[in-house]
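One protein chain omitted, others in place.
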Amino acid sequence: MNNIQSWGETLRLLVELAATAAFALSGVLEAARKRLDAVGVCVVGFVAAFGGGTLRDLLLDQRPFFWVRHEEMLWGVLALCMLAMLFLRHRHFVLTEKAIQWPDALGLGLFTATGVHQALTLQMPALVAVLMGLITGVFGGVLRDVLCNEIPSAFRDHQPYAVWAFVGGWTYVGLWQADAPGWLALLSCVGITAGLRALSLWRNWELPAWRI
Amino acid sequence: MNNIQSWGETLRLLVELAATAAFALSGVLEAARKRLDAVGVCVVGFVAAFGGGTLRDLLLDQRPFFWVRHEEMLWGVLALCMLAMLFLRHRHFVLTEKAIQWPDALGLGLFTATGVHQALTLQMPALVAVLMGLITGVFGGVLRDVLCNEIPSAFRDHQPYAVWAFVGGWTYVGLWQADAPGWLALLSCVGITAGLRALSLWRNWELPAWRI
Partner (left out) sequence: MNNIQSWGETLRLLVELAATAAFALSGVLEAARKRLDAVGVCVVGFVAAFGGGTLRDLLLDQRPFFWVRHEEMLWGVLALCMLAMLFLRHRHFVLTEKAIQWPDALGLGLFTATGVHQALTLQMPALVAVLMGLITGVFGGVLRDVLCNEIPSAFRDHQPYAVWAFVGGWTYVGLWQADAPGWLALLSCVGITAGLRALSLWRNWELPAWRI
């Protein structure tokens, strides 16, 4: 039993690391596309990786931040940005973007679950908790796009992304309020969010457009 | 007497609801103009409606936020965004924009008064209190425009808007420091801000331009 739990913890850590790396890389790629210099690439990478969780902690007044408790994450993202600048060439961009879609989908689910969980333990109302999950999962990318002077792609590309975080967040809230065990809520939220995201990537789903 | 007071409270609540709806609609309209998807429309609507007060509370370190204490406001704005997407057509945009100018002017005054009041009760200096009022009234729109990748219209369109919040804020501070009753300070601030804003809309006033 203990064995299974620690195995679960390790898995969760691996997903978290992969997701953070995917988020950071999405920032690096966008910064490179915009021809930013080395400083810009690193800052946008950091903001994409840590921006969502930091904004959530600011709003919930939680300190210390995740990246203050885990300084090694900062070093890791810094190293990742450097390595990307040294080894990533333009012809790799499309491939990299394809490759990071899957850890990104997992990360969206995991970060959403983390945000919802933290808000619920602080006795936030249900809708606020779901919004906090959404902010954790989505606003790293939003801040990345704002810094790069783009309309956030999460708001514009008509692919369902934040919507699945919303659905996954409600799943978490529902299971939490039904007193389901924590691992079930976590797994369901990640599974539903990442699964639906993967499905929409695979089937090219589109959000309903505004019928102007 | 009791009757009048509760009547005043109801009026204030109505103004607040109308103003929040006007602010949210301004976000929805701008998001629609920029062809954002459903997620973008809702997020920009939320940010326009709640961004200013949230930024003020962040700066003043006040928790819980207004929208955490009044979850029903979140549901209301969410419903408003959905309804706008279902029923608002392109030909209605100009009309809607005209119509929301008046609750928006009232809201500018009311939100400014709220911000100034909160800062003063926290013993902030006068200028800081006025700036907090300004942030409450104006920065929802500023954040909306930043998310939509526009220079904030409050900084650019040469119509006096934030200026009247500044004037109204000083009115509130002056009456507060003269120990005037609270309702008088509130009414004066709202009246002066909204009145001057309405006047400048009516007479097409312009801010002095930079003589470059």
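Each chain gets a letter, A and B, in the order it is written, and its residues are counted from 1.
Here is the rule we go by: contacts are C-beta pairs under 8 Å (C-beta built on N, C-alpha and C of every residue); 3 or more make two chains touch, one makes a residue touch a chain.
Just so it is clear, the model here is predicted, and its values are computed rather than measured.
Across A:Ala21, A:Val41, A:Ile100 or A:Leu175, the single residue that touches the chain missing here is A:Val41. Here one chain is not drawn; of A:Cys148, A:Ala162 or A:Val190, the residue touching it is A:Cys148.
For the options B:Leu58, B:Leu78 or B:Leu187, the residue in contact with the chain missing from this view is B:Leu58. In the full complex, subunit B touches the hidden chain at residues 58-59, 61, 124-128, 131, 142, 146, 149-152, 154-158, 161-163, 207-212.
Against the chain not shown here, subunit A presents residues 31-32, 34-41, 43-44, 54, 58, 61, 63, 65, 67-68, 71, 74-75, 85, 89-90, 146-149.
Definition applied: only the chains that are shown with their structure count from here on.
With each centre defined as the average position of its C-alpha atoms, the distance from subunit A to subunit B rounds to 31 Å.
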